[in-house]
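Of the protein chains in this complex, all but one are displayed in their positions.
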Amino acid sequence: MTAKPDLSVVIAGIRMKNPVVLASGTCGYGPEYADLIDFNALGAITIKGLLSEPWMGNPPPRLVETPAGLLNAIGLQNPGVDAFIADYLPMLRRYDLPVIVNIWGRTMQEYGEVAARFNDVEGVHALELNISCPNIKAGGMEFGTDPKVAAEVIGLVRKRTRLPLIPKLSPTVHSIALFARVAEESGADAISLINSVPAMVIDIERRRPVLSNGMGGLTGPAIRPIAVRLVWQASRAVKIPVIGMGGISCGRDALEFIIAGASAVAVGTANFLDPGTALRVVAEIEDYLRRHGLASVRELVGTLQFKQGS
Amino acid sequence: MTAKPDLSVVIAGIRMKNPVVLASGTCGYGPEYADLIDFNALGAITIKGLLSEPWMGNPPPRLVETPAGLLNAIGLQNPGVDAFIADYLPMLRRYDLPVIVNIWGRTMQEYGEVAARFNDVEGVHALELNISCPNIKAGGMEFGTDPKVAAEVIGLVRKRTRLPLIPKLSPTVHSIALFARVAEESGADAISLINSVPAMVIDIERRRPVLSNGMGGLTGPAIRPIAVRLVWQASRAVKIPVIGMGGISCGRDALEFIIAGASAVAVGTANFLDPGTALRVVAEIEDYLRRHGLASVRELVGTLQFKQGS
Amino acid sequence: MRLIEEATIVEHAEFTAGYRRLVFQAPRIAALAAPGQFVHMRIPELSPEALRRPFSIYQSHAPYLHVIYKPVGRGTQAMMHAPPGETYNLIGPLGRGFPVAPDGPPPVFVAGGYGVAPLSFLAERLPRRGVAFIGGRTAQDILCVEDFASRGWDVRVTTEDGSRGERGRVTESFDRWVAARKDAGPAELFACGPEGLMRALGERTATLGWQAWVSLDRPMGCGIGACLACVQHVRDDGGKVAWARCCTEGPVFDAKDLVWDGVAP
Partner (left out) sequence: MRLIEEATIVEHAEFTAGYRRLVFQAPRIAALAAPGQFVHMRIPELSPEALRRPFSIYQSHAPYLHVIYKPVGRGTQAMMHAPPGETYNLIGPLGRGFPVAPDGPPPVFVAGGYGVAPLSFLAERLPRRGVAFIGGRTAQDILCVEDFASRGWDVRVTTEDGSRGERGRVTESFDRWVAARKDAGPAELFACGPEGLMRALGERTATLGWQAWVSLDRPMGCGIGACLACVQHVRDDGGKVAWARCCTEGPVFDAKDLVWDGVAP
């Protein structure tokens, strides 16, 4: 037996006990999972995407199962920044748990405004900038698939916030390396990827999309190999840390991302199947480090032995 | 009971008994499946990608299973055009089965040369132009992810062949509608999509990609919702017919693509699990048409009731 | 309070033709369960990537927890082969169930298909008796009649094909009964079944001025309020339309709060 491996990481200035984060939109605003798992044992929590005001999102059906995956079109329903700060943040402050808030806007300006609202709020450790949600037109993917627009919105938010900034990249671009570099150059402290992949399921009897919104975002194990590839390509393109996600449901999955180049990982869809996933992932990473005689998880980041071009 | 529904379709001038095609690379060059299924009952067969000369492809491992999917990096191994014509085509001519030949090149010129080789060959009904293989650098995706390059290669092949031309589009582009239009304007008679999605699986014990090539292409049910979305978006953008594929393993799956806008569908990965898949799909489509009182499968193409923007 | 529990299957057999009953040893969840609540069930026979499936709690006598289901799709068909002794991971009890008040107007139950399960549980806990309308397509879809009859309820069975009880829809039987008792004063409705039925009952009870509790099914992701998949339009105290989560604020709602958009009654 070797000494207890060091699982701690520092991402965008946030010191985390371990590299395992709950992904935005899959763990609500905090209280939903707080009685089921030990929040003090997580790396961080990422709050579901917030707008400056309450937002209704899409009508149901909002979710359908797919082979090894989940298609959702929640449409960024959220209570708005103020309600989050008033109703949920106090509860989150009680834990020794970094809080990353995912934000979005319908316009460039709104991104900036939402970001600025957190400048004098205690208990928020970083902002994740959702420029890649496939489920609404404004405030979503449109900002994340044109490099110029992405640079502009990240740059603008950078000026308005004192918090570490983590743009969340869209998987539906030809060159993820390009967008990773754009984020880095525009002042990002880290990047996170991937968001869900635009997709559709059709009810053949009714000849309509199953989801009211038509399209949705595909997540879960089905997309993991795509996500690992993108994280590998993105992390090689930049010096800032990468938070990797997409289909992680066990330590092995998380380690794929870490070896590919992610400094931290997030667990999303798997929370629905097993609320204990993130903590199991932590334990399984620790076990792996021990078995491989590694003193710290940081030694493992980006150690993929493979050279060929991206 | 209504009369027997009409399953026949005409795609790019090829008359098919039914809209179900075997996908390139998943049914070899013909003989591999000929003793297991009735070739006369298929819509068409698509031959694995051919180059002007024999090509070795990638070293093994070339394939790994993923959740509800398959990652492959065959690397377009093929015996070359001449060997195909001499060794395999005579056997294929014995069937009442349209033969689509998938071709690729390492350079723009080579695409043209390969295409031209089929001008006086009997028994080849169309060319599928692979500008979207993720598994080799030259001759693959690079041609399919820049609209200008795509237009040029399609235009060039258009000039060199008398056969119907079916460019196969890459899924890793931001706007599939753009590429569909580029194909149409460059002289394509139909388009096919999707090719496999670039992805990676890592062996965490060895800290290497499982596939020798590093990346591979993800196929199978995992990607079906992504493929349905892309076929829907592409088919709305053009007038030429679309051959849809990606994760089809039963009639229901195929009908999703047809309702989304595909005039024909191709079965790929599912052939490995059940060589009888394509014929089962034909029977299940027929059954659906009967149940819904539709006289022809053509009445169903693109009947998705949904308006919202792409 | 909600728990995650590894529950052992102690019994699993046909309940009535077309339906099956699963009995779990789930002492912690069973101790907390209330009528109208559900468990979110991981089905190990499905692929490890599959979503959980929600099921109403049919009976709960700690340590035993019963569920009735109809094999209809991938999940419920996979469940069919679960042998006693196997463990299923359950999250529960979830959601807001039916109110169980000692007094109140005479209770009227309306159930469609497996919707009868939570009402049977409610009949056991509710210290009042009344009329139970049980409807289904055919005789096969009529379950649990004895659970009510044996407790002294007036049970009215309807099937669409007339193979058991009255022929027709359960709403027709309900309407006739309501018409007959015209001046008897308001009753209190408790209902569970297909969404169209819930809406039809909501509209009728609004007209009648009854208190009405209806339970809604929705495709669910997390089952615990985090994913926002299972929403339903409701009118809040200020009359504003807002979303409620069927897994958390529901599945049982006060019918007068519900806003029905796009549901055919």
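To keep things simple, chains are lettered A, B and C as they appear, and every chain counts its residues starting from 1.
Simple rule for what comes next: a contact is a pair of C-beta atoms (placed from the backbone, for glycine too) under 8 Å apart; a residue touches a chain by one contact, two chains touch by 3 or more.
As the structure is a prediction and not an experimental result, all values here were calculated from the model.
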item	value
Given B:G187, B:P275 or B:G302, the one touching the chain that is not displayed	B:P275
Contact partner of the left-out chain, one of B:I74, B:I131 or B:V281	B:I74
Candidate in contact with the missing chain, chosen from B:P221, B:G246 or B:G261	B:P221
Where the missing chain touches subunit B, by residue	25-28, 32-33, 35-36, 48, 56-57, 59-65, 68-70, 72, 74, 77, 220-222, 249, 271-276
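One rule holds in what follows: only the chains that are shown with their structure count from here on.
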item	value
Core chain by centroid distance, with centroids computed from Cα atoms only	A
Intercentroid distance (Cα basis), subunit C paired with subunit A, Å	36
Interchain centroid distance [CA atoms averaged], subunit A/subunit B, Å	34
Where subunit B and subunit C are represented by their mean Cα positions, the distance between them in whole Å	47
Multi-chain contact residues (two or more partners), subunit C	47, 49
Touching two or more other chains - residues of subunit B	67-68
